[in-house]
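Before I ask anything, let me first share the structure, which is written out below as structure tokens.
Just one protein chain is left out here, and the rest sit where they should.
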Amino acid sequence: MYYKNIKPYLLIFLFCSFIFACGKDNSVNTNYQNYYDKESGGRLINAMTGEPSNLIAMIAGDSASSAIANNIFNSLLKYDESLNYAPEIAESWSISSNQKTITFKIRKGLFWADGEKLTSNDVMFTWKLVTDPKTRTPYASDYQLVKKASAPDPFTFVVTYEESYAPALDTWTALHILPEHLLKNEDINSTYFSRKPVGSNYYKLDGWKSGQQVSLTSNPLSINGKANINNLISRIIPDTSSQFLELTADNIDLMNINPIQFQRVFPSRKDLRNKIGLYKELGNGYTYLGFNLKKEPFNDKRVRKALNFAIDKNEIIKGVLLGLGEPLSSPYKPGTRWNNTKLKPYPYDSIKALALLNEAGYKKNKDGFLEKNGKILQFEILTNQNKQREMTAVIIQRRLKEIGVDVSIRVIEWASFINQFIKTGDFDVVVLGWSLSLDPDQYNIWHSSQQEPGQFNFLGYKNKRVDSLLEKGRVELDISKREKIYHKFSDILLDDSPIVYLYAGYGLSAINKRVRGIMKPSPPAGIYHNSYDWFIPKILRRNEISDI
Amino acid sequence: MKKFIGNSLALAGLVIITTVLLAAIFAPIISPYDPNFIDIESILIAPTYSHIMGTDGLGRDVFSRMLYGAQISLLVGFVAVGISTGIGIILGSVAGFYRGWVDSFIMRIVDIMLSIPSFFLILAVIAFLTPSIWNIMIVIGLTSWMGVTRLVRAEFLSLKGREFVMASEAMGSSDIKIIVLHLLPNSMTPIIVSSVLGIASAVLVESGLSFLGLGVQAPTASWGNILTDGKEYIQFAWWLSLFPGLAILLTVLGYNLLGEGLRDILDPKNK
Partner (left out) sequence: MISYLIKRVLWMFPMLIGISLISFFIMHLAPGDVTSTEASFNPKSSEESRQKLREIYNLDKPVIVQYGLWIQRISKLDFGNSFSSHQRPVLWETKDKNGNITKGLIQEALPITLLINLLGITVIFSISIILGTLSAVKQNSWVDKSITLFVFIGFAIPGFWLALLLMYWTGVSNQWLPISGLHSLNYQNLTLFGQFTDLIKHLILPVFVSSLSGLAGISLYVRNGMLEILNQDFIVTARSKGLNEKKIVFVHALKNAILPLITIIGLSIPGLIGGSVISESIFAIPGMGKLFYDSVLMRDFPVIMGILTIGSVLTLIGNLIADLGYAWADPRIRKGITK
């Protein structure tokens, strides 16, 4: 009858979806292995999980926005390949003898992408904007320290601080200079400029399909010269599994990958390795376990140190990051001058841990748990929804159980995490991360005055010596003296053990091999530092009329 | 019972559900490893003789986690449906028995709840209340009682005119007695069927929430979060997604077949 044939079709259709075409050996284009000279043109497609919200970075505050905005805007200064200050909009700068005034000389002949001149007036305008109370920016505080700013002529910009401020130059690498002529009559908080920006850097906005993609095209008036790659396209793909499928299908050129993909998937797939290059570099952040210092028993240094000894950091790095991370002993990136190389992380030593806990009054009870005054040593590790942090907490839980500490884990969505637990101080122990700026100032995190709800010293750390070191470090401009101050600070912090440094993970990127000119090994400033110099040889480009 | 054996699909459903139930109940006995035992020396091992479903990203045995995950997934299903059926029976009985403005009021609430996309409601509440297994069960329960309410009310309306109810009323039985002794027992078929189907939906909702990171939280294993962990490595560590995926599929399928089978079997019209 007429419907007889339907069933087999349905079944075939269904079962087809279970078939894995594993490791199909695509005959790889041999062109991928050749050497090519630099040539300009082409387009690079990358993927991001979230949509940029606002391309004015001081308003936006999300990483997707700054990733795009950094290609469009410039700051007065920048960091060079080895993380020294380098000129960008300012061609030079000088610091007064009392160390309170910085004079920036603006480069001549700079233009905005729309052809208008870029002068010190724009810089002045931007400073006024960022410090204006009506501007909804979370970044105002750094610039409010400037007591007086002026632009005496189109090529000079002068700022005077109340007292010398060591992180000052760092803050001027972060502030994107905005065009006065387009924004002077606009409300910065709601201006359409945030979706149609005009900048001065390598790229300018070409198109923005909301929720789908943001495309940039090279800016002929760029103050840094022309980038090799003509178009940068950022596709918005929220799910990382989908991103990875797109990468393996050759539809995107670049994405961040996770340790398992890096250590397990790629080594097992020759076809992927042939067309996709892997890059790793130490990220600008670290993960830690932090104690609520205002609570029993974490106000006891012996308990903190004991727990520090009882956590095996190498095991976490091996298990969670598959070896792609480094242990830490200070809140500074290994390899930078601020990191005190004399300090060593607490080794894993459960005997020492037990001894310290005994000293603090804890004895094993009959169930094998540590007990003091009839109360067993138990607490909750709180973390947010982050796979790696969850896994870290699980490993810590296991190790602490071995010495008789009863640990539970709670994973909370970010907004609730901050508001219900961090701001109220209602937590025992957290597993969280700090990202690091290049300046060593840690005043916001460790100074005892920074403990109000919503401030960053939510662990409640209070140490007079640390306070005075942090105050000194902020006003000391001499680099070697500063280095000593922060080395001492790290030393005290490590001994006090308010946090257990768990790891600094490597940032892992997978980039299609059609993209050339990537520095390997990556410079201190990171692989993306010279992305303007990357290029895609013509022969390796996608057919740009009809592809995908 | 004879009809049941005759209905091969319903029987298949029953077999699946019984297997899953047994697996969940005897998980501590069957499972070869502690589901939370971490072994970083054996991360992501493909299924072998010692790990029949392989290991996950922390070297935990997937088979053991699947067994304990069955407990969680079923617990979520049963409790959530318990809540929604409970609310549904109470509100439905009240509406169907007393009629009048109470009925209108309850049915308007039902309409209101039905017009708000339910997954949105669940999502918002779970995110705001922080995801814990209890919150998940309660919220799924609180957002899925409308169907049962309607069913119970409709049954009551059709039963109220029947002789045995009228007789009982004439004898002066209390309202509660009439509801509990006469009306409810005669409305059980649709309630049972919809509960069985409701468990299936709850299991699916939990896996959906896990996908969004709002499901049962680590280190507790649920099928939803094992599957979500596995989705990143669908091309590589296939066992991490295949087994939980199939488990969810089969369980939900089993409940559905069983539910539909029960409907056919218990439906007086089919007798």
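Order of writing sets the chain letters: A and B. Residues in each chain are counted from 1.
Methods note: contacts are C-beta pairs under 8 Å (C-beta built on N, C-alpha and C of every residue); 3 or more make two chains touch, one makes a residue touch a chain.
The shown structure was predicted, so the numbers you read here are calculated from the model rather than taken from an experiment.
Screening B:Ala167, B:Val180 or B:Leu249 for touch with the missing chain picks out B:Leu249. Within the complete assembly, B:Phe128 is the residue of B:Phe26, B:Tyr98 or B:Phe128 that touches the hidden chain.
Note that of A:Asn189, A:Ser268 or A:Asn299, the residue touching the chain absent from this view is A:Asn189. Counting over the whole complex, chain A has residues 3, 6-7, 10-11, 14, 16-21, 24, 45, 50-51, 53-54, 59-62, 65, 133, 136-142, 174, 189-192, 194-196, 209-213, 233, 235-239, 241-242, 245-246, 248-249, 251, 413-416, 418-420, 423, 434-435, 437, 442, 444-445, 452-456, 544-548 touching the chain that is not drawn.
Residues 8-9, 108-109, 111-121, 123-125, 127-129, 200, 204, 207-208, 211-212, 224, 227, 231, 234-235, 241, 245, 248-253, 256-257, 260 are the ones on chain B that touch the missing chain.
To be clear about the criterion, only the chains that are shown with their structure count from here on.
Chain centres here are Cα means. That of chain A falls 41 Å from that of chain B. Chain B contributes residues 36-38, 40, 43-44, 57-59, 127-128, 130-132, 213-214, 217-219, 229, 231-238 to its touches with chain A in the complex.
Here chain A touches chain B in the complex through residues 20, 22, 240-241, 244-245, 248, 258, 260-261, 264-265, 268-269, 315, 318-320, 322, 385, 387, 390-391, 393-395, 397-398, 409-413, 415-416, 420, going by the rule given at the top.
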